[in-house]
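Here it is, the structure in full.
Some chains omitted; the rest stay in position.
Labels A and B are assigned to the chains in the order they are written; within every chain, residues are numbered from 1.
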Amino acid sequence: MHSFSIQEINTILSGELIGDTSKKITGLNQLKNATPNQITFIGSKKHTSHWKDSKACAAIVSENIKVEAKENQAVIKVKCADLAMAKLLGVFSPEPPVFEIEIHPTAVIHETATISKGAQIGANSYIGKNVNIAEGVIVYPNVSIFDDSEIGANTTIWSGTVIRERSIIGAHCIFHNNVSIGADGFGYRPSEDGRGLVKIPHIGNVVIGNYVEVGANSCIDRGKFSSTILGDGCKIDNLVQIGHNCVLGRCCIMAGSSGLAGSVTLGDGVIIGGSASINDHTTIHAGAKVGAGSGVVSDVPAGKTVLGYPACDSRDMLKQWVALRRLVHK
Amino acid sequence: MHSFSIQEINTILSGELIGDTSKKITGLNQLKNATPNQITFIGSKKHTSHWKDSKACAAIVSENIKVEAKENQAVIKVKCADLAMAKLLGVFSPEPPVFEIEIHPTAVIHETATISKGAQIGANSYIGKNVNIAEGVIVYPNVSIFDDSEIGANTTIWSGTVIRERSIIGAHCIFHNNVSIGADGFGYRPSEDGRGLVKIPHIGNVVIGNYVEVGANSCIDRGKFSSTILGDGCKIDNLVQIGHNCVLGRCCIMAGSSGLAGSVTLGDGVIIGGSASINDHTTIHAGAKVGAGSGVVSDVPAGKTVLGYPACDSRDMLKQWVALRRLVHK
């Protein structure tokens, strides 16, 4: 287990140390749950009152919050306690599973694939024809990557994930378990006799930027003619559906179980709440937010927050909900 | 195929046999679909009228229901016909797939992992460093279990399931296909320059009790500091999302495609309907029920049934729906 003095922690965070503690710090935890060898954090004024009862040996505090050091319980002032906490969580992270062999002998790798120096391929994984794996990539066991795909430097791919042919994946991405990238889009036409359905082939692919994270069991389908695209820094939670030909800008967030039908466009920084769904061919402009559980059926202007089903301006929807309750309780 | 006399079935169920049948019983089925070699069951008075036309050679009947034996068609009285049916389904279950070799030679097992006597590990599965597999565990082919995880006795893990590092799984659990246990929680902070998102490392784990069942393609994320916890006897359906730091009490039920955002607490015996979603940091107290398709945004008291989006008392929501329809049809 890692262990640090309060001075070492202060140096890591470039903070201002007030008071002192003789305790060795072995972890971090919330104000109420922290034990004497853990450090805690206070990022909001409403939590300051819990500091006096906290057993933590130290607290990381945002600079605009007033909190005093106690006996043998120090305070570290930082610009933003939340960011400092994220940094410390990294410091206290256990090591991820290690590979004792860079390329496991049970992995099946096509002779035309390129595995860069320092990339690691886990047991029983499959790497197809002409796949290009950049340096620092980690492919955990039981992953399948198909022909002509490219995986950028330092990207991590967890077990069960399948990356279909011709996918282009950026650097520093994380794909959690059982993700599906690049399956056929969902498109059919009634057959000429009207009695069946004709499958529309999808000959496009998926293109994913840098620093993108895709949660467990999420799906991103390939485009019909061209590409389904996720911009740099997009963060996708578990069980999310992204249909064919969707285009996501930079740093979009999609929470768990949400979904985009085909050809949806998200501007930069769009946030989609959990279980929300967006109709096909809809555009949600930069910085807009869609509330959890909403169903969006028309375009959303930049910066706007929408809510409900069918989704409209969030304040308006809250008023509608109040009005509906009043019909019953008047 | 298994085959039993009516006396043998009666002994298995500890019931009261009325009438007789010479038929050999080879299976069980619903009243309307049963064939002459099948036994049926009547657990509710509303179904008794179908008994006179049923071809079943016998019926299992709850003790409070009046049903008479017919010629060569017996009746077995039991306390609860539904429980007796569940028991008989077990009796008539085909054997699960068997392993001819306890530990398949293609499984990749780290030398520090402990595989107890009688545990079975299927083809092409991966077992990481220091993993502890108790007796009677069945790991089907193509499963991945990562470092320092513990799997309790007699737990069954189906193909495609991935259990990430440091997960603690109880005894007698079932994980269906392609489940994801212990992936990173979904948490980011805006970066200091406001232009990107900083990943919050999740250093916690997942702790699952005994007799828990997790359906196909469901996801349970690890905690941020501490553990995401499922109590004994929880039953989770397919495609369910359970976010980081959720805590579920005993015997909670979550139906298909439902989801809990981060830090949701469910008391004992909570029931979440299909496709329902629960906002983060919400507590649903013991015995409460959430109707299918609902969106819960605030705490739910013990024993209460809520419905709708945003969810409120179910009778109240039904009245709101009626009132809304009347606006149009007055």
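The rule is short, and it goes like this: a residue touches a chain if its C-beta (ideal position, glycine included) is under 8 Å from a C-beta of that chain, and two chains touch if they have at least 3 such contacts.
These numbers come from a predicted model, not from an experiment.
J.: Starting from the 2 chains in place, I would like the total count of identical chains in the complete complex.
T.: Number of sequence copies in the full complex, not just those placed: 3.
Simple rule for what comes next: only the chains that are shown with their structure count from here on.
J.: How much rotation, in degrees rounded to the nearest 5, is required to superimpose subunit A onto subunit B on the basis of Cα coordinates?
T.: Fitting subunit A to subunit B on C-alpha positions yields an angle of 120 degrees.
J.: So the centre of each chain is just the mean of its C-alpha atoms; given that, what is the distance between subunit A and subunit B in Å?
T.: 27
J.: Please output the residues of subunit A touching subunit B within their complex, sorted ascending.
T.: Residue list for subunit A touching subunit B: 27-30, 33, 79-80, 82-83, 85-86, 89-90, 92-94, 96-98, 104, 106, 122-124, 140-142, 158-160, 174, 176-178, 211, 213, 215-217, 233, 235, 237-239, 251, 253, 255-257, 274-275, 292-293, 308-309, 321, 324-325, 327-328.
J.: Show which residues of subunit B lie in contact with subunit A when the two form their complex.
T.: 106, 108, 124, 126, 128-129, 142, 144, 146-147, 160, 162, 164-166, 178, 180, 183-184, 186, 188-189, 191-192, 195-203, 217-219, 221, 224-226, 239, 241, 243, 257, 259, 261, 275, 277, 279, 295, 297, 309-310, 312, 316, 319-320, 323-324, 327
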